[in-house]
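With one protein chain removed, the remaining protein chains of the complex are shown where they sit.
Moving on, here comes subunit A:
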Amino acid sequence: MSTTIENTAEAMTDGSVDLLRFATAGSVDDGKSTLIGRLLFDSKTIFEDQLDSVEQVSQDRGNDYTDLALLTDGLRAEREQGITIDVAYRYFATPKRKFIIADTPGHIQYTRNMVTGASTADVALILVDARKGVIEQSRRHTFLATLLGVPHIVVCVNKMDLVDYAEDVFENIRKDFTEFASRLRVPDLTFIPISALEGDNVVNRSENTPWYDGPALLSHLERLHVASDRNLMDVRFPVQYVIRPQSHDARDYRGYAGTVASGVMKPGDKVVALPAGLETTIEAIDTADGPVEEAYPPMAVTVRLADEIDISRGDMIARPNNTPAALQNIDAQICWMDSDSALVKGKKYAIKHTTRWARAMVKDINYRVDVNTLHRDEEATEIKLNEIGRIQLRVTQPLFVDPYQQNPQTGSFILVDESTNKTVAAGMIGGLPHSS
């Protein structure tokens, strides 16, 4: 194990450690829990009392081996039924990076959970059982990861120990997978032969796969270059909150607080405030630690403008020569997430996009995608739980949007049922703007 504790402690405070979020998808049998357990264990993230408790429960149940899934399956219903019902977040750090794992169960409500986990992920880890090859589930998980625009996909061909670490098994899976993935938008695809159980190529390169010249999984995750995945081109600053101190010493202060969605902002930059369309310049970018020379995603800052213009929450600051589209007709892919209702034509919802709430009506359902075959059903009249579809929405006021694949921050929205207040859908705005 390359991790040294002293390095981690020092790196954590000196700011040299960055953050990588990855989502794992898989079902009970493909060794996902074992893999996560191994990453956590080998990075010394599983604590002794946690391991004791898991070992005890495994013994009580008469299991032959320590069930590492018990580390993440914390809810009573999960333990009683031996299933995972929800996304679990796990954390570990090496001297190079801190990792946040969104561990999504593969079998129950897989689409909803996977969409949730993948929405913030830099990397999707797809597990393929070396004995089974690329199956329907592998295709489904990959499709969802690409739909959510996850920039890196790592295919872990697991259980290599059970196929005698045979190179041709690995190569065949790589070929099958690559062929299937060529129909999707996968910017970066990597294959690693592993055995989560035996530890081959998980933390250390394995001697059992001399034919494999790539890195072990952990080194790959440590080195993966994710900084360039962020959109630093298009300045988008959704105004979250207006700061106007009601105090004597800062009476004239007026700052627009928010999180930089994309682009790099600097004092002196010409900007435009939408929807007003008024142009001004950035006077200063404040933080509680003092003004900064530039702000980039995901910094949370407070922007002061040279001119007093009327801006409120939900407005968007961009550059005059580079603005998002102001659309009331939205073309989007959605994933339906509510078990008690379905999306049908004519229904109205609350919509949240960046920091802006509006109301939206479903104008049309174009098609529903079968996530297993990618077949499009154009006769579909509703979209139910765990289903993906393409729809047209009419929104009560313009949203300032970019295509999701170009800018996830300004290309995503949620739909909320106005009677139950539940979040019922995740939406990704399509490539071509219709008339607004």
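In this section, a contact is a pair of C-beta atoms (placed from the backbone, for glycine too) under 8 Å apart; a residue touches a chain by one contact, two chains touch by 3 or more; residues count from 1.
Rule of thumb we're sticking to: contacts and distances are computed from a predicted model.
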item	value
Hidden subunit of the complex - UniProt protein name among "ABC transporter ATP-binding protein", "Iron complex transport system permease protein", "Cytochrome c family protein" or "Sulfate adenylyltransferase subunit 2"	"Sulfate adenylyltransferase subunit 2"
Selected residue (touches chain absent from view) among A:Val17, A:Leu39, A:Ile365 or A:Val401	A:Val17
Touching residue (missing chain; options A:Ala257, A:Ile309, A:Met361 or A:Leu374)	A:Ala257
Chain not shown, touching residues in subunit A	5-6, 8-9, 12-13, 15-19, 44, 47-50, 53, 57, 71-77, 79, 85-91, 93, 97-98, 100, 112, 115-116, 119-120, 227, 230, 232, 240-241, 243-247, 249-250, 253, 257-259, 264, 286-289, 294, 296, 298-300, 302, 313, 337, 350, 352-353, 355, 408-409, 412-414, 416, 421-423, 426
